[in-house]
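Rather than the whole complex, this shows some of its chains in their spots.
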Amino acid sequence: MKAAIIGATGYGGAELIRLLYHHPDVALQSLYSSSQAGESIAVNYPHLQAFAESELQPIDPERIAKEADVVFTSAPAGVSAEMMPQLMDSGARVVDLSGDFRLQNTAKYEAWYQKQAPDERYLRQAVYGLTEWLEMDITDTQLLSNPGCYPTAALLALAPLVKQQRIDTSSIIIDAKTGVSGAGRKPAAATHFAETNDNLKIYKVLQHQHTPEIEAMLEAWSGVSEAITFSTHLVPMTRGIMTTIYADAPKDMTAKELTDLYQESYNDCYFVRVREQGTYPGTKEVYGSNFCDLSVTFDERTNRIMIVSVIDNLVKGAAGQAVQNMNRMFGLKETAGLDMVPVYP
Amino acid sequence: MKAAIIGATGYGGAELIRLLYHHPDVALQSLYSSSQAGESIAVNYPHLQAFAESELQPIDPERIAKEADVVFTSAPAGVSAEMMPQLMDSGARVVDLSGDFRLQNTAKYEAWYQKQAPDERYLRQAVYGLTEWLEMDITDTQLLSNPGCYPTAALLALAPLVKQQRIDTSSIIIDAKTGVSGAGRKPAAATHFAETNDNLKIYKVLQHQHTPEIEAMLEAWSGVSEAITFSTHLVPMTRGIMTTIYADAPKDMTAKELTDLYQESYNDCYFVRVREQGTYPGTKEVYGSNFCDLSVTFDERTNRIMIVSVIDNLVKGAAGQAVQNMNRMFGLKETAGLDMVPVYP
C-alpha cells in the first residue's frame, strides 16, 4: 500500500513518517507541502536523514489521489476543508488529522473555530474515528476524521461510564494538561522555550475548540445534550496529555467496581491499558507509543468519580490513531506499525 | 532582630536564608540542623557562599529560645511536634513551617498524616497564619502555624466567595499542580530527574494531607463542614503551584462581577494580584516572589465558577509567607524583606 502525507512538515506529519516507516504493509508514496515544496524533509527534520530523502512535492490533489492508496491530511483547520472536495472528487481515501470534519454541527464549528464550516456535502461523509469505539464498519469509508488529541484522551476515559448511562454528563469536569508539541511547530511567543520552561500556564479558558467535539460524542453515547467544563493547561514538556476528570456519581460505587468495569470494557483493546486499582499513569509511560493508559477511582468522601488518562498527543492523539484508523479502513491488523514499546525514561 | 532557622538544610530553610538576607530589620542569629551540624551551609548550598558561612549548629532549644527573637522551624512533620514543647516552654516565639500545628482536629491529623498528633496543650496555642485573612492581632502570638503550599494557593483563590457565602463549598473541586521542589530535597525515585522530566504525574490521589487543612478553613469561613475534591499533580518544573478550581454557582453571575469582587477583596493586599478579566497567570510570573496571582471567571454554559491561582511554593507557599507572618507578629511592615520582583524568564 502506498501512503501520501499532505502537510508533512508539521509535527503530525513528521510523526506519520516515523510510524509509517515501521509499518509492515505501507510504503510512503510521497510527502506534500505547500510551504516547503522542493526541499528535502531532512532539511527541516534532520532526524529523518536516511528515512525520507526525496523532495517534498507541491500539493496536487488529482495526482495524489491517483498515486496513493491512502492520503493523510495534516494541514491546519480551514486548509483541510478547502482541499478536501478536490481530493475526494478524485477518489482519494483520506484520513484527516485536522479539526475540520469532526463537528457535524456547522454552527458549532463556526462558533468555536471562528472559520467558515466545510461544505456539508463532504462533511456528511466524514466518519469520526475514535477507533476503540467505532461502531460501524469503515472498510468503505472515504473520509475518516481523526479525533483531536484532547478528545481522544477524554473520551477514552469517559466512554465506559457514559455509554452505560452510569454518570450524569452534566456533572463532568475535564481538567486537561498538554505538552508543548500540541501547539504545533510554528514559532510563537507562547511556545518560546524561555516563556514555557519552568512555567505552567492555563490557556484558551472556556474557549478551546475541542469542547464541542467532546460534547458531541458524549451526546451520541448518552442521548442527552449537556455542556461540560473543559480546561486546558500547557505543561513544560514536549509530548503528553493527561486528563483528570471529575464527575458526580449517581449512586454509591467502589473503586474496585469501577476498575473492573474499565478493565472489562477495554479487555479487547490493545492500545488501552487500564491500570490496577490504586495506581495511576504518568504521561511518560506512553511516550512515543499509541497507548492510552487510564485509571479510575471513587471518592467516598464526596461521592465523585475520578478518572485519569494519558496519551502521547502526537501518537494516540494524532498520527498513531490515524494509522490505527487506516488499518481499520483497509482491513489490516489493528496494531500493524503501532506495536511499539514506549520510550522510557 | 535575630532569627534562628531550625532545619536550615531543606528547601524551606534555604529559602528563608535568602529572604532574611534581604530583610532590613532582621539578621540571622544562627542556622540549626540535626543532620548536618558542624558543616557550613555552603557545603550543601554553594549558592550561599558569601552569605551564610558560619557552621550549622546542633539543635538546642533552650539556647535558641534565649538567643533568637524569632525561630523558624522548618522540619518534617512529626519532628516539629516533638521539639515544640521545649522551644515554647523556653519562651521562643515560633513560626512553624511544618504541617504539625495546622489541624486543630487531632483525629484528622492522625488519619491524614499517619502520625501521632502533637500535644494539645501546644496545639491549642497555634494560630493558623494565612496572612491575608488573619482576623486576629498576632503581635502576642507565640506559635504561628504557617499554611501549607497548596492550601495557601487554594484558600486565597476561594476566600472572597466562601467568606461571603456565595458558593456551596460541597461543590468545590481543586485540581492542583506543583513543581518538584515541593517534594523536598531528599532524593527519591519520584523526584529523580529522568523519572520526572518530560513527565506529568498525579500522586497521592484522594490521600493528600493538605485536604483537611483546606476543608477546615472553608468550614471556618462558611460555617458548614463539607468534603471537597482535591487532587495533586507533579509538573516537570522546579518551583510553582497552580490551582484550577471549579465550583457550582448558586445563581447567575458574570465574569466581570466576580473579577470586581476579587479586586475589591484584595485591594489592600500587596501580595495578591488579581488579573484583569480574561487574562490568566502562569506560575513563572511569581517565580521567586511572594505574590499570589489569580483570576476568576464564570462559565455561562455550565453555570460554574472557575478560579486560577499561582504561587511560588517555596515563597508564598512556605518561607515567604513565614516571613510575612513574622512581620505581623513583630509589628514590622508587612512587605519588609519580601518586596521582590519575580524572576522572569
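Just so it is clear, A and B label the chains in written order, and each chain counts residues from 1 on its own.
Definition applied: a residue touches a chain if its C-beta (ideal position, glycine included) is under 8 Å from a C-beta of that chain, and two chains touch if they have at least 3 such contacts.
It should be emphasised that the depicted structure is a prediction, and the values quoted were computed from it without experimental measurement.
**Q** Of the full homomeric complex, 2 copies appear; what's the total?
**A** Taking the 2 displayed chains as part of the assembly, the whole thing totals 4 copies.
Note that only the chains that are shown with their structure count from here on.
**Q** Please state the rotation angle, between 0 and 180 degrees and to the nearest 5, that superposes the Cα atoms of chain A on chain B.
**A** About 180 degrees of rotation relates the two copies.
**Q** For chain A versus chain B, what separation do you get between their C-alpha means, in angstrom?
**A** Result: the chain centres lie 39 Å from each other.
**Q** Hey, which residues of chain A end up touching chain B in the complex?
**A** Spelled out, the residues of chain A in touch with chain B are 170, 173, 175, 177, 179, 194-195, 197-203, 205-206, 227-229, 231, 233, 235-240, 242, 244, 246, 280, 282-284, 287, 297, 299, 301-302, 304, 306, 308, 310, 345.
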